[in-house]
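Below is one structure, written out as structure tokens, with a few remarks after it.
For this view, one protein chain was removed and the others were kept in their places.
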Amino acid sequence: MAGSTLGTIFKITTWGESHGKGIGVVVDGCPAGLSLEEKDIQCFLDRRKPGQSKFTTMRNEGDQVEILSGVFEGKTTGTPISMIVWNTDQRSKDYGNIMEVYRPGHADYTFDEKYGFRDYRGGGRSSGRETIGRVAAGAIAACFLRSLGITVTAYTRSVGPYEVKEERFDLKERDQNRLYMPDKETSLLAEQYLEEMMGRKDSVGGVVECIIDGVPAGIGDPVFDKYDASLAKAVMSIGAVKGFEIGDGFLASRALGSENNDGFCMEPDGRAKKVTNHAGGILGGISDGSRVVFRAAFKPTPSIAQPQKTVTRQGEETEIEIKGRHDPIIVPRAVVVVEAMAALTTVDLLLANLSARMDRIISFYREETE
Amino acid sequence: MAGSTLGTIFKITTWGESHGKGIGVVVDGCPAGLSLEEKDIQCFLDRRKPGQSKFTTMRNEGDQVEILSGVFEGKTTGTPISMIVWNTDQRSKDYGNIMEVYRPGHADYTFDEKYGFRDYRGGGRSSGRETIGRVAAGAIAACFLRSLGITVTAYTRSVGPYEVKEERFDLKERDQNRLYMPDKETSLLAEQYLEEMMGRKDSVGGVVECIIDGVPAGIGDPVFDKYDASLAKAVMSIGAVKGFEIGDGFLASRALGSENNDGFCMEPDGRAKKVTNHAGGILGGISDGSRVVFRAAFKPTPSIAQPQKTVTRQGEETEIEIKGRHDPIIVPRAVVVVEAMAALTTVDLLLANLSARMDRIISFYREETE
Amino acid sequence: MAGSTLGTIFKITTWGESHGKGIGVVVDGCPAGLSLEEKDIQCFLDRRKPGQSKFTTMRNEGDQVEILSGVFEGKTTGTPISMIVWNTDQRSKDYGNIMEVYRPGHADYTFDEKYGFRDYRGGGRSSGRETIGRVAAGAIAACFLRSLGITVTAYTRSVGPYEVKEERFDLKERDQNRLYMPDKETSLLAEQYLEEMMGRKDSVGGVVECIIDGVPAGIGDPVFDKYDASLAKAVMSIGAVKGFEIGDGFLASRALGSENNDGFCMEPDGRAKKVTNHAGGILGGISDGSRVVFRAAFKPTPSIAQPQKTVTRQGEETEIEIKGRHDPIIVPRAVVVVEAMAALTTVDLLLANLSARMDRIISFYREETE
Partner (left out) sequence: MAGSTLGTIFKITTWGESHGKGIGVVVDGCPAGLSLEEKDIQCFLDRRKPGQSKFTTMRNEGDQVEILSGVFEGKTTGTPISMIVWNTDQRSKDYGNIMEVYRPGHADYTFDEKYGFRDYRGGGRSSGRETIGRVAAGAIAACFLRSLGITVTAYTRSVGPYEVKEERFDLKERDQNRLYMPDKETSLLAEQYLEEMMGRKDSVGGVVECIIDGVPAGIGDPVFDKYDASLAKAVMSIGAVKGFEIGDGFLASRALGSENNDGFCMEPDGRAKKVTNHAGGILGGISDGSRVVFRAAFKPTPSIAQPQKTVTRQGEETEIEIKGRHDPIIVPRAVVVVEAMAALTTVDLLLANLSARMDRIISFYREETE
């Protein structure tokens, strides 16, 4: 089935394989009149680019985005925005040994089972490079949100067992930090740990946390298209994500109702506000005006240079050691991917919410015809 | 937006409020020729029915399902299956006090913000009764799966801090257990804990675990419509779910690659098989032929009889004590809802997978015309 | 596949067979706050009801609609509106002879080919009764449109060879006319013709024309979801429709560019306006502010009492004479169905258009948060 499209109103369709000609995305449903330049996209892509530090793969791709349509004289036109990033550094010979052997933790086996064969050069459509399209589209979504005063900020919350301490949390630290961690002290311990594991030819997982500030109350739908459910799907669709939590998440399952419920009080501006935010900004699937907070658990990079037991396409047991350039941890480069998925989901639901109330629709059209 | 529909090929649309005339669902896209009777649905609904034990609300509704269309002489006809459960025991006076006051942990405030007003009798569309439609549809999905040898089994994995012990795990126990817990000893401790919290007018959360056996390899799509991402959305769309994990979930974020990767070996029947199953049966979004395993974290029931701080629609701070009949824990009755969501997601992706390979499509149509 | 849903934002799902328990529809995505009562629906249904005149079948069904959800204290709540009409007068014995024999012009054969068997009592899902759900949903769409000053008006344009004359066109005539024809003189000739054909056990076709007044410019999308293309699908999905035209339709294929192009002039109110309307109110798939005009061609009722050549399910050639109560012409009762489909399509595209422009979205959300 056609599973490369996300969204109902703000709809993105990604395409491209890690070792094909390029990677791209078409964004359909972006409103007309949003200011947009290639550099708005590029700054997002630069955050997921390889080769940024010793903890990211040394593939040296420029990953320069090109906007092919949908933008005219610096503004979106309301028609589809097509973007492409050419693949320039494939070195497909590096990957020759995986043609016949299934890499543990990868989708090689499942692609063969589903499609009968696969593009064996790199991960094909399951490669991390597939996220380029998501990030390029997410950058547009982020521009959209900024114009409504909404910001999406993700960061590394933990690397293996090393987790950010609340008391040292400093968001400014994030952007100078090689691990995108808003806690310098923890990040130094995490770096040591990472180097040790790299020395053992092993890899490490971690958790990304994301906060969305400024979402007005009322976003999301009460049944299947709940805001948190939609975030869950978007975030779980990132390769390597194994868990998702909104607000207190799994901890809420151990709390009491009297602890977990967020009471309401009145703000000086006359708005109701939750006193606490165990819910993570969403009640009954609909945003409540508080900060939205969620987390995603990433597994360790599956590509490791240790020998691993596996089998060949022909059904022989064998061992594999995965050579080549691979991140020892996915998390730092995935931070911007999480932001992208959160932004895309939020924009789609903001647009859906335009049709929630008859009174507003009537005043929208009355204004237009005046 | 229209958020009451789930699925692309096997599509369900639910409707109804807790205190309206009834609750229902339309299942569109169910293949023709599936044997189906009302009792196949009823036995699922009976598992979520209130009034089963002291831990479930005493609302005494029969919750009898009626099939209105799409089934003829005991078989589905390929046309929409409409089902209804009439509401017979609303007692809407019980809920009068929530008309003007926002209940903490409920969607009262967010409904008002989104729609400008709400059906204040009970939770309306956010009530647990909304899941009747899901369960009725899920029962059909479960029949479908059974005919392919696939079974979906969920159970209570933890109640507050009390978690099933692997060494005492006994699935047969589940169906005799008031908490749907496959570990009698733990369930007795959990019952004690529940009674204590009920005495304090408090409520408790927990975790549901679900296993899907018999799914062939190849189900799910590699990008946005990953099997695990689709399960995440379906399960997170159940009210009160705050977290979702596939396989090792958040634990995987603390593991090493060498620990978390599942190696492959060959089975006597000539099939490749994973030696372990940290992945939870899904690789790159596609089923790998192993058992699918996921968990959902439920928050404590938000309705508690303790006084809680809140505000009125008119913007005055006040306190609320929620009277009426409420489960002290949602989990036991939610077990069958989790099964329903898992079954619905699996059927939709099984049908989507029919169009994955050209060779099979050709032989499908060749056969048909012979 | 799930083909019983229409619309993207204002979404309807119909269900029910002619001889099952009832016929219904779920409308999902209707904005909150629209005033709605059962009588707003009923007056639409009464227009398609059988038994209105000698030219409509004598099945005497009350066709009383019941709203089951989504409306509270006279207003829509933003949640799904479920409606049902119970079948009360099935007389399924009348239809027994069609169990094994394929009726020419009906879907009996194609249902058997597609699904392997069929509900042989009446037309099942292909019966004209299926349109009850469309009309009930369309009535809500029409209420929505009225609140924006938009009206949808269809009428019989021709009965067999008898076509309304422009010079005698009188819309007031329509509602007193047994054939819904806005030209009394032509309708009398058409009635004579109908009676003659009924005497010969034959049936007649015709054309329905529909005008939509008050649609603001800008509705519809420029590529696949053009307003006219969407109308075409909605209208062609009515059983018995064999052709669709927007504006001059097939006549435009014989015109010259200089004749067919509609020039623009300025109105006193400062708006641009087309001097003529060959286009039928839509340019490049988007409404241009003029009246939308389209036509649908209906085939003659396929059920006729003459002997016809056909075959049995078992593959034997035979003859069939279709007894029972059948309209000699579908058109008069289909007029309201055409209106319903036009209203539904228009509402869906009006809602989609809310997200066309960034400036309006920003002012929408700014207002909301002020």
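Lettered A, B and C in written order, each chain numbered from 1.
Definition applied: a contact is a pair of C-beta atoms (placed from the backbone, for glycine too) under 8 Å apart; a residue touches a chain by one contact, two chains touch by 3 or more.
Here the structure is a predicted model, which is why all the values come from computation and not from measurement.
From the options A:H106, A:R125, A:R174 or A:R254, the residue with contact to the chain not on display is A:R125. Where chain C meets the omitted chain, the residues involved are 1, 3-6, 8-9, 14, 102, 104-107, 109-111, 113-116, 125-126, 130, 158, 160-161, 197, 202-207, 217-219, 221-226, 228-230, 232-234, 236-237, 239, 242-250, 252-266, 270, 272, 275, 279-280, 282-289, 297-304, 306, 308-311, 315-317, 349, 352-353, 355-357, 359.
One chain of the complex is left out; on chain A, the residues touching it are 1-5, 7-11, 13-17, 20-22, 24, 26, 28-29, 32-33, 66, 68-70, 72, 75, 77-82, 84, 114-119, 124-125.
Touch with the hidden chain on the side of chain B covers residues 8-10, 29, 31-34, 76, 78-79, 144, 147-148, 216, 218, 222-223, 350-352, 354-362, 364-365, 368-369.
In this text, only the chains that are shown with their structure count from here on.
Of all chains, C has its CA centroid at the greatest distance from the CA centroid of chain B. The centroid of the Cα atoms in chain A and the matching centroid in chain C are 44 Å apart. For the pair chain A and chain B, the distance between C-alpha centroids works out to 26 Å. Distance between chain B and chain C, defined via averaged C-alpha coordinates, is recorded as 38 Å. Of all residues in chain B, those touching 2 or more other chains are 1, 3-5, 8-9, 14, 114-116, 125, listed in ascending order.
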